[in-house]
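Omission of a single protein chain aside, the complex is shown with its protein chains in their original locations.
Letters A, B and C mark the chains as written, and numbering starts fresh at 1 in each.
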Amino acid sequence: MQIGMVGLGRMGSNMVQRLLQNGQDCVVYDSHADAARPLSGLGATACATLEDFVAALSLPRAIWLMVPAAVVDKVLGQLAPLLQEGDIVIDGGNSSYHDDIRRAAQLAPQGIHYLDVGTSGGVAGLDRGYCLMIGGEAGTFQRLEPVFAALAPGAGSVSATSGRKPTTADQGYLHCGPHGAGHFVKMVHNGIEYGIMAAYAEGLNILHKANIGKHERESDAETTPLRHPEHYQYDLDLPEITELWRRGSVIGSWLLDLTAGALQGNPALADYAGRVSDSGEGRWALAAAVDQGVPTPVLSAALFSRFESRGNADYANRVLSAMRHQFGGHVEKPEGGPLA
Amino acid sequence: MQIGMVGLGRMGSNMVQRLLQNGQDCVVYDSHADAARPLSGLGATACATLEDFVAALSLPRAIWLMVPAAVVDKVLGQLAPLLQEGDIVIDGGNSSYHDDIRRAAQLAPQGIHYLDVGTSGGVAGLDRGYCLMIGGEAGTFQRLEPVFAALAPGAGSVSATSGRKPTTADQGYLHCGPHGAGHFVKMVHNGIEYGIMAAYAEGLNILHKANIGKHERESDAETTPLRHPEHYQYDLDLPEITELWRRGSVIGSWLLDLTAGALQGNPALADYAGRVSDSGEGRWALAAAVDQGVPTPVLSAALFSRFESRGNADYANRVLSAMRHQFGGHVEKPEGGPLA
Amino acid sequence: MQIGMVGLGRMGSNMVQRLLQNGQDCVVYDSHADAARPLSGLGATACATLEDFVAALSLPRAIWLMVPAAVVDKVLGQLAPLLQEGDIVIDGGNSSYHDDIRRAAQLAPQGIHYLDVGTSGGVAGLDRGYCLMIGGEAGTFQRLEPVFAALAPGAGSVSATSGRKPTTADQGYLHCGPHGAGHFVKMVHNGIEYGIMAAYAEGLNILHKANIGKHERESDAETTPLRHPEHYQYDLDLPEITELWRRGSVIGSWLLDLTAGALQGNPALADYAGRVSDSGEGRWALAAAVDQGVPTPVLSAALFSRFESRGNADYANRVLSAMRHQFGGHVEKPEGGPLA
Partner (left out) sequence: MQIGMVGLGRMGSNMVQRLLQNGQDCVVYDSHADAARPLSGLGATACATLEDFVAALSLPRAIWLMVPAAVVDKVLGQLAPLLQEGDIVIDGGNSSYHDDIRRAAQLAPQGIHYLDVGTSGGVAGLDRGYCLMIGGEAGTFQRLEPVFAALAPGAGSVSATSGRKPTTADQGYLHCGPHGAGHFVKMVHNGIEYGIMAAYAEGLNILHKANIGKHERESDAETTPLRHPEHYQYDLDLPEITELWRRGSVIGSWLLDLTAGALQGNPALADYAGRVSDSGEGRWALAAAVDQGVPTPVLSAALFSRFESRGNADYANRVLSAMRHQFGGHVEKPEGGPLA
């Protein structure tokens, strides 16, 4: 079927390519005109203005937005006046589900249908397909199924869980519930993602420091002596270990596959400074858990580690140093001091 | 090659079966004589006493212990006097790597070689193979390679990470370093496992309570009102969602496959009380991180959740209630009160 | 000066008593007529209806609401139509500062002034005075200063920090900033309170279990053996230890004083079940930190411990047990099993 795509960044342009490869008809637009050109060569209809884009779509239109969460409302503000009753707008980006509920209600009086689609898969999605978590009216979902099926991975090599009656979940897309349900599920998905990533990262850090007993440490009142240096004499090969874990272990996963890939030839990861961004969903997942009274110590610890990686604990740490100075006369040790 | 197995519980007996299937010669012993019988029917040589077992093995012997960590020293105490210079003892259970270092040193004067093998794979290992993390002398490791290769998954369907020069890691077993290195790596592996499991569990709990806004809540000074009940109106289908995530999403993993299996036909998981054991490695991983000065907020939160699930926070919680009573006159709400 | 009090629960009635003791003129109302009677005997003017209450106050009125956060909007809805330009409404309860910003804006067109006052002190406030964190217009704050001074502790025996120029903070009340600033500061105050309380509670739990090495533990694959029982042979006297810490230690505090009081004669705290409520501020503090990107691992851990104490992790724990059953065939141990 025909689908219009607004936003041709990393995710949007890959998705258009996958749609084209799977026989869908794509009309595309990006505020940076250059972004559309390569897709045009692959068979998409590239439009120079939003007005042209809307005009190029047959009725009822199906328009997929793949833009940063912070600009969805701005784009919708430009787009909605150009649309007609029966048209469908899909937000496939990382919006808060609160915004989905609000936007669906705002568009309803115009007869415009709204779907929220949490999209997972990253840059590999072009080849592997995208996992799609979808919220909105069931009828609108059904109208778009050809598009979802084209984007999704399909059953592929993943065998169905025993005892199931097959559904679209087995193809990699699912109508999760009413407006916002798609982004709600995606929000939790990303919260889990942060937790899993942090679990690997912390564990690899322990392995990375397994030789700490080989280094001398100062012994003064500000430094804790290592009681058993003989327990920390291992020089571990992290690329080998992560490769090993990919086979037969309980912790095998796609994220582990990627980690093994990143460590291959680069065990110290020196190209990275370790300033880790977060794109919102982890925060919203935590806020939802707090509203619900659901304890999420792991998900929150993972999020806070990202905040800390960006220096956001600095003031708190200065408060601690100031307190220690006040009660114990402790003076901070300079950077470049002992390892642990 | 020939291998002797002591300990024929869930793990040990499965491993013997896999060894037999892959052409190895197995001599087996368990303090419960019944455990050996079925393996005898499959081609293993079953022995009634430890003495018979030792006598049945050709020199130099290779003996694999698959017994609870708490009884390894007891078994070694009975076994060592029966062994000869050049024999090899392998601890394939969940021992602390501290014990490996000590045991290797204790057996060395007798000329007995010791390997520590962290073994991951669970009950599925019989079919999928076991991921083996191995510590000890390189020469001893090499002598045992036929056994490791038989137990390990092999390359299977997991393609090697791009750019690698193949090693045994690609077959699912690895010599990680000197004595203790195998269980050190396994310890960290299990720490990661706890973190990943908790990430899924916390996320699914948020999904599970996504309809909390449909229920009325009391409003009194002891209960926080839900500010936006309209945001928690989703009845989500967790078996469908976990099945969905298995395809194309960033959080796909073997643990997710198993979770989807557990939820299939049983979304409320009512068969379980939620008292979650921990088998030691998670604790040791945390203790190592603390020695190293490595921050592990996610791994520790996952471990503490297990402690809490078994009621171990009860006294702390009573302290909190007592404090609240003292300063605010707050009286505890009875069980069965409001949901959040 | 004259002040009207709506809400005569534990906090409100104590505050009226303190105001009367300090020479203020109090008009009081509660939807439960019985609540006003004892205060009437102490010199307050008790009113049977909200209309009578409003009529009994001289212009411009100053009305202090001390009601559960969840009913403030309802009370304001009844009260506002009865008020006049220049009147002042003070919310002294545990409202979210978001609501303060909204309410101040809603009342402004009517010329009604609004102050938000975070009030700390608990049931001891009657004697010790209340610590008041105040948000709103500076002029409105100044008009109410006699009331704040009467409620606040005054300088008392707490000597001013060296180098300060005295302000109202030295008397125990402070204009923190515009609308919402009072409850914002109170929200963070309570977040800190949760953290401090949890720090004591966790520490006391360690002391409580210091004799765990005296008890035998099972050794099976589901139970971690205690490696050094000889390290856990202490029968510690918690009432004595908390009393000790009150003198000269770095961790002396009013919360510790209360804890020592609670433990006195009751070291096992058997009167409490350990179901710990939270009244909202801890949640809002965490939500604010997440908005700000401020890492708050301690404050969140403290909040989540309360959620867990009320059984809110049950589903997550069942997920963990189900996973363990799937991969390892692990069966849950029954309640009443080993201690740790």
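Basically, a contact is a pair of C-beta atoms (placed from the backbone, for glycine too) under 8 Å apart; a residue touches a chain by one contact, two chains touch by 3 or more.
Remember, it's a predicted structure, so these values are computed and weren't measured experimentally.
Student: With the missing chain put back, one of C:G139, C:G265 or C:P334 would touch it. Which one?
Tutor: C:G265
Student: Spell out the interface residues on chain A facing the chain that's missing from view.
Tutor: Contact residues on chain A toward the absent chain are 9-10, 68-71, 94, 96, 122-124, 197-198, 200-202, 204-205, 208-209, 219-225, 227, 254-255, 258-259, 261-263, 266, 269-280, 283, 297, 301, 305-306, 308-330, 332-335, 337, 340.
Student: Spell out the interface residues on chain C facing the chain that's missing from view.
Tutor: On the side of chain C, residues 97-98, 101, 120-122, 125, 128-131, 133, 152-158, 160-164, 167, 169-174, 176-178, 180-181, 184-185, 188-189, 191-196, 198-200, 202-203, 205-207, 209-210, 212, 224, 226-228, 230-237, 239-241, 243-257, 260-261, 264-265, 285, 288-289, 291-299, 301-302, 304-305, 339-340 touch the unshown chain.
Student: Hey, which chain B residues sit against the chain that's not shown?
Tutor: The list for chain B reads 250, 283, 286-287, 290-291, 293-297, 300-301, 303-305, 307-308, 310, 312-313, 316, 327.
The rule is short, and it goes like this: only the chains that are shown with their structure count from here on.
Student: Of all the chains, which has the CA centre nearest the overall CA centre?
Tutor: A
Student: Quick check for the class: compute each chain's Cα centroid; which one is farthest from the centroid of chain B?
Tutor: The most remote chain is C.
Student: Can you compute the centre-to-centre distance for chain A and chain B, using the mean CA position of each chain? Integer Å is fine.
Tutor: So the centre of chain A lies 28 Å away from the centre of chain B.
Student: If you average the CA atoms of chain A and of chain C, how far apart do the two points sit, in angstrom?
Tutor: 37
Student: Of all residues in chain C, which are in touch with two or more distinct other chains?
Tutor: Residue numbers touching two or more other chains: 283, 297, 301, 305, 308, 310, 312-313, 316, 327.
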